[in-house]
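One protein chain omitted, others in place.
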Amino acid sequence: MTQHVPQFVNHRFNSLDINRLGLWLFLVSDASFFIALLSSRFFVVGTNTPEHVDQLLGLSLTILLLLSSLSAYKAEAAFEHGDIPGAKNMLLATIGMGILFVFGVGYEWHEAFKHFPPSTGFGTILFTLTGVHVTHVLTGVLTLGFVFFRIRNTTAIGDNQFAVEGAVKWWHFVDVAWVFIYPTLYLIR
Amino acid sequence: MTAGAIWVLLTIIAELSFTSLNIFGDAASEQGEFIDDAFVLLMLLAIPILTFVITMIGYVFFKFRAKGDELEDSAPTRTHTKWVGFWLIWTTVLCLVVIVHPGYTGLLEIRQTSAEEPDLTVNVTGRRWQWMYEYEGRGVQLLMKDDTLVLPNHSLIRFNITAEDQDVIHSFWIPAFRMKIDAVPGLTTYMDVNTTEIGHFNDDVNFRVQCAELCGKDHSLMFTRVEVVEPAEFEQWITNR
Partner (left out) sequence: MPLVRGAIYAVIGFVIGAGISLGITSITGEDSTEPLIVLGYVFAVIGWLMGVGMWRTWGRGWFGKPTENNPGGGWERYIRFNTDHKVIGIQYVVIFVVVFLLAGLLAMLIRVELADAGQNVMTSTNFNTTMSLHGIMMIAVAVAIMMGGFANYVLPLIIGAEDVAFPRVNALSFWVVPPVVVLLLLSPLFGGFDTGWTAYPPLATQTPIGGLLFELAFLTFGISSILGGLNFIATIITQRAPGMTWGRLPIFAWAVLAASVISLTATQWVAYGMLMIIFERIFNMVFFSPPGGNALLYEHVFWFYSHPAVYIMILPAFGAELEIISHFARKPLFAYRWVVRAFGLIVFLSFLVWAHHLFTSGMGDELHGPFMVLTELISIPTGIVFLSALGTLWRSKIRLKVPLLFAVGVVFNFTIGGLTGIFLADVATDIALQDTYFVVAHFHYTIMGGEIFGAFAAGYYWFPKITGRMYNETLGRIHFALMFIFFNITFLAMFIPGTVGMNRRIAEYPPEFEFMNLVTTIASIGLGLAFVPWVYNMLNSWIRGPKAPDNPWDAKTLEWQTSSPPPLENFEEMPTVTGDAYGYGDESVVHSVFGRRKGSAHPPVPAEGD
């Protein structure tokens, strides 16, 4: 009856695997939050989108965020090849675009106050969706910044692999979330 | 065998004592009668399950005890395909039965009047902590907390229910009719009842409109007395107002 099988060992998973799994689980959980957010849009204002939403701004924000995802990916790739300066440049670019995005949302809010303040149905949704999302962006910027300084003096890739990978994955997630928020907020009529 | 006999016996006793016990008075609407019947039916179906569990627990405690503190293993039965299959089948069948009746039949019963033209329409507005009524097309309004909501017997009555815009959620419940629906700010809900019995709050507390959704301080006192009278008497009352 006894036969040799692949071992089910606690140490079959190294700490990198475990951290990855943890992050994925967290993303699943957070995705559930975004589903709640998105569905509330339809509940409160149906598919109405007022004329005054700034389509150009929405589109540019989306492009900006997609580009930043690309640079984040490049940073990770460079890091894996041991190219620390390259990785740092790309991180910096990502952070810069992230900050730009935050300012974009700030501008959007500024405009939104005129046409649909939070005390209107659409305003409620717009401020909540973008507000929650921009909070995620800020955490992303902070983590990336953190990674940026953490890998300053070291070439020890193993130590920081998850820090880089995790921060970048988090950033991708935040982008994907926006990819769903953008059409829900701007494009639906 | 013995366990089976005990179970049957217990079930018969429980069913008989339940049916001999008339827990709720008569419902005063057709919908309410259906609901009471549904409740009784579910009870009749639930009792054998409960007595089964009781019998099993009692029986195994009596029969299958280890002697003293002795440590003794049982025969290692891990599963029993037939019993599992049997269990799955009866639970599924029972489940499907209650889904059809009183489940779907109940849905039909409650909605069957929705396309009909009601004999009387009452528009109801809730606000903390009172109900306000307007008899549609009859020029009568009840705006005081102490008013009695008078309704005609043997009529189809439709309540259109809402709550004031800046108010909170209430629930419009007339226990005698067994029916309730929430009064939500910004939303109009409706509830149909076919009245079948006359009655008055003073004789039966269930003839009351009771708020059934927590709405703050005086939630428990948010009720209106209800009186169901014969249609002729009702017309009289309307003209007197």
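Think of it as A and B in the order they're written, each chain with its own count starting at 1.
In this section, contacts are C-beta pairs under 8 Å (C-beta built on N, C-alpha and C of every residue); 3 or more make two chains touch, one makes a residue touch a chain.
Since the structure is predicted, the reported quantities are computational estimates derived from the model, not experimental observations.
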Of B:Ile12, B:Ile49 or B:Met144, the residue in touch with the unshown chain: B:Ile49
Which residue of A:Ser60, A:Asn89, A:Thr124 or A:Gln161 touches the chain not shown here: A:Thr124
Residue ranges of chain A at the interface with the undisplayed chain: 1-5, 7-10, 12-13, 17-18, 21-22, 25-26, 28-30, 32-33, 36-37, 40, 43-45, 118-121, 123-124, 127-128, 132, 146, 150
Contacts of chain B with the absent chain, listed as residue ranges: 23-25, 32, 34-35, 38-39, 42, 46, 49-50, 53-54, 56-57, 60-61, 64-66, 69, 71-80, 83-84, 87-88, 91-92, 95, 98-99, 102-104, 106-107, 109-111, 165-169, 171, 173, 175-176, 178-182, 184-187, 189, 205-206, 208, 210, 212-221
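In this section, only the chains that are shown with their structure count from here on.
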Whole-Å separation of chain centres (CA-atom averages), chain A against chain B: 49
